[in-house]
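Every protein chain but one is kept in place in this view of the complex.
Chain IDs A and B follow the sequence of writing; residue 1 opens each chain.
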Amino acid sequence: MPKFRKETQVTSVTDTSSSILGKAAQATPAPLASRIRGISDRTMAWLFITPAIVLLLAINIFPLIWAVYLSFTNYRANRPNAPLENVGLSNYSRVLSDPNIWQAMQTTAHFVFWTIFLQTLIGFSLAYLIDRKFRGHAFWTTVILVPMMLSPAVVGNFWRFLYQPQIGLFNYIVSFLTGIPPSSFEMLGSVQLSPWAIIIVDTWMWTPYVMLICLAGLRSIPDYIYEAAEVDRASLWRQFWSITLPMALPFIMLAVLFRGIENFKMFDMVTLLTGGGPGSTTEVASITLKREAFESWRTGRASAFAIILFVAVFGLANIYVKALNKVKQR
Amino acid sequence: MSSVNSAHSVVEPGAMSKRIAASIVIAYAVITMIPLVWIFMTSFKSPPDSISYPPKIMFQPTLEGYCNLFTTRTRQTSEYIASLGTPTSTCDETTRSRNMVIAGPSNYWPRFKNSLLIAFGSTFLAVSLGTLAAYGFSRFRVPLADDLLFFILSTRMMPPIAVAIPIYLMYRQLGLSDTALGMILLYTAVNVSLAVWLLKGFIDEIPREYEEAAMIDGYTRMQAFFKVVLPQATTGIAATAIFCLIFAWNEYAFAVLLTSGEAQTAPPFIPTIIGEGGQDWPAVAAATTIFLVPILVFTILLRKQLLRGITFGAVRK
Partner (left out) sequence: MQTIKQALLGATSALVLFMAPSLAKADELTLCWAAWDPANALVELSKDFTAKSGTQMKFEFVPWPNFADRILNELNSGGKLCDLLIGDSQWIGGSAENGYYVKLNDFFDKEGIKMSDFADAAVNAYSTWPKGTPNYWALPAMGDANAWFYRKDWFAKPEIQAEFKQKHGRDLAPPKTWDELKEVAEFFNGREIDGKKVYGAAIFTERASEGITMGASSALYSYGFKYENTPGKYDMEGAVNSPDAVAGLEAYKELYKCCTPPGYTDAYMSESLDAFKSGQVAMAMNWFAFFPGLYKDEKVGGDKIGFFVNPKEKVAASTLGGQGISVVSNTDNMKGALAYIKWFAQPDVQKKWWSLGGYSVHKAVLTDPSFPESQPFAADFLVAMNQVQDFWQEPSYAILLQAMQKRLHDYVVADKGTAKEALDGLVKDWTEVFKDDGKLN
């Protein structure tokens, strides 16, 4: 929010001594400052903002409008010479009545739900534990953060190796711990396990992110509240449920929002792990979209699907943010 | 703005609870490192060791994976190899012991260079444009500022594949397909939204009185911006830069769809590294290791800024 709406009253504009930077309290209103230089604020503002806006218009907005236009046509990017026809809403109706697309949405929902659930649970627990401030917690926090810095595609590709039934480390460790022979189950090849295989990798990568936000939340709780609770002799259990959790809730919800949006868009990691297989078991929405747009090259229909996805994320995120603001106000 | 790093004296937890907390956290940290350690170890295995069953924990380290990563090889008869004379390098020697000779360099290094150029180029542009715009939003009355900001941010909610469809068509028209310039512009556009949003927060925190005072001292607005605001915003800029860099360095979806050779970055290339037959896992692991190093170094060097950026973003929303 632009701060200058609450303009500070000028007390003195005469003090132009060299120590002025130190006397920051003596404020000058912005309009005055710019009047001195002779360029209006508006011009100045646009000079600063324009480059970024132009880039966004050229590379985000214009293409978006183009995609909306294409979604009403039968355009195919691999047949540039074919006649372009307006097909009205038929792309939309075909996308919405396509069982494959609904299945992809369901797969995505499953993936989003469980990754968020696990990441929030583990991430919050870790944050809570780290907040005990044991010796060396800063170092271990940094170690835990490492997976989220890495490329989901490159690391996902390597997880494919870890999940190999005979030679992979994952199956071997599971077998070591449980006694099941390592080649008796296929994380990536079985219909039952493959949805969990992608959830495990995503959770491994992104739990640290949730943990960090939760940590920020925990540390934003002022000490005096706990001190007051101590005075009231509230048990630790009670303190957790009545202070820690409610006060950290907006942060947790925020982490859920960010992860939700990211995983709704999920493409790279799943593509490299399972490619959507076996069958279509792990085919999340982005993979379906990619197949439609860049393998089938039905650009018009893919655009319609893309717009539907965008509207869905945008709508859900907005509803969620409203809920979040309500929680914050409490 | 809370700070993760500042001490805050909760009613001090007991020693016992600390010990339990420490052991669980450390256990988690160790488990979470296993896949990465395994990547590192695999990069030093020979191809047969890498696919042995059960997986080998102890093995004779070799540089074969790295050799294979940077070269292409062809199989030759042993008579031909015997006629070649002494090997000129370790790699040469290892390759010949597999009845192959080095035919030339592989594409990994060009792809890695593309990654460097595109990631750093786009980060530089995104942070530059982002700082300017953030300053503009922070210091001037911009009509519809809130809507604009929200709108800028919402462009990040688009699935990358959805964005890629029209970009693909646009780049085809403009001749930007498979060019580093095209990729830099695209990554800049994606990152600039985050950059503006993060940096506006950081710049909001710098008292406006500083630069106003400087301007009264005779600085122009530009001078004030460069000499007063920028130095104050370094932490914020560093935090933003590392976010942009991580995104651009790791990005896969746009790269795989919009580049095919000349401008291809490392992420779409690494999964396609194959040896004779299937994937050459030591070479893949070597490529992965080399690819992860820069981002790990950056993360460790700039971890304070990074932490600040993440928690900061969270609090601001």
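Definition applied: contacts are C-beta pairs under 8 Å (C-beta built on N, C-alpha and C of every residue); 3 or more make two chains touch, one makes a residue touch a chain.
Keep in mind it's a predicted model, so treat the numbers as computed, not measured.
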Response to the item:
Cross-chain touch to the chain not pictured, restricted to B:177, B:193, B:240 or B:305, is B:177
Practice prompt. Decide which residue listed in A:151, A:164 or A:303 touches the omitted chain of the complex.
Written response: A:164
Worksheet item: For chain B, which residues lie in contact with the unshown chain of the complex?
Response: 51, 74-75, 99, 103, 117, 121, 124-125, 128, 132, 168, 171-172, 175, 177-181, 184, 222, 226, 257-258, 260-263, 272, 274, 276-279
Discussion item. What does the interface between chain A and the hidden chain look like in terms of residue numbers?
Written reply: 47, 51, 77-81, 100, 164-166, 183-184, 186, 188-191, 274-281, 291, 294-298
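Just so it is clear, only the chains that are shown with their structure count from here on.
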Discussion item. Using Cα averages as centroids, what's the distance between chain A and chain B in whole Å?
Written reply: 17
Discussion item. Which residues of chain B touch chain A once you look at their complex with the stated criterion?
Written reply: 2-6, 8-11, 13, 17-19, 21-22, 24-26, 28-29, 32-36, 38-39, 42, 50-55, 129-130, 132-133, 135-142, 145-146, 148, 152, 154-170, 172, 185-186, 188-189, 192-193, 196, 204, 207-210, 212-217, 220-221, 228, 246, 249-253, 257, 266-268, 270-271, 279, 281, 284-285, 287-288, 291-292, 295-296, 299-300, 303, 306-307, 310-311, 314-315, 317
Worksheet item: If you look only at chain A, which of its residues touch chain B in the complex?
Response: 1-5, 13, 16, 18, 20-21, 23-28, 30, 33-34, 36-37, 39, 41-42, 44-49, 51-53, 55-56, 58-64, 66-67, 70, 77, 122, 126, 129-138, 140, 142-147, 149-155, 157-159, 161-162, 166-169, 172-173, 182, 204, 208-209, 212-213, 215-217, 219-220, 223, 226-227, 230, 251, 254-255, 261, 264-265, 267-268, 271-272, 285-286, 289-290, 293-294, 299, 302-303, 306-307, 309-310, 313-314, 317
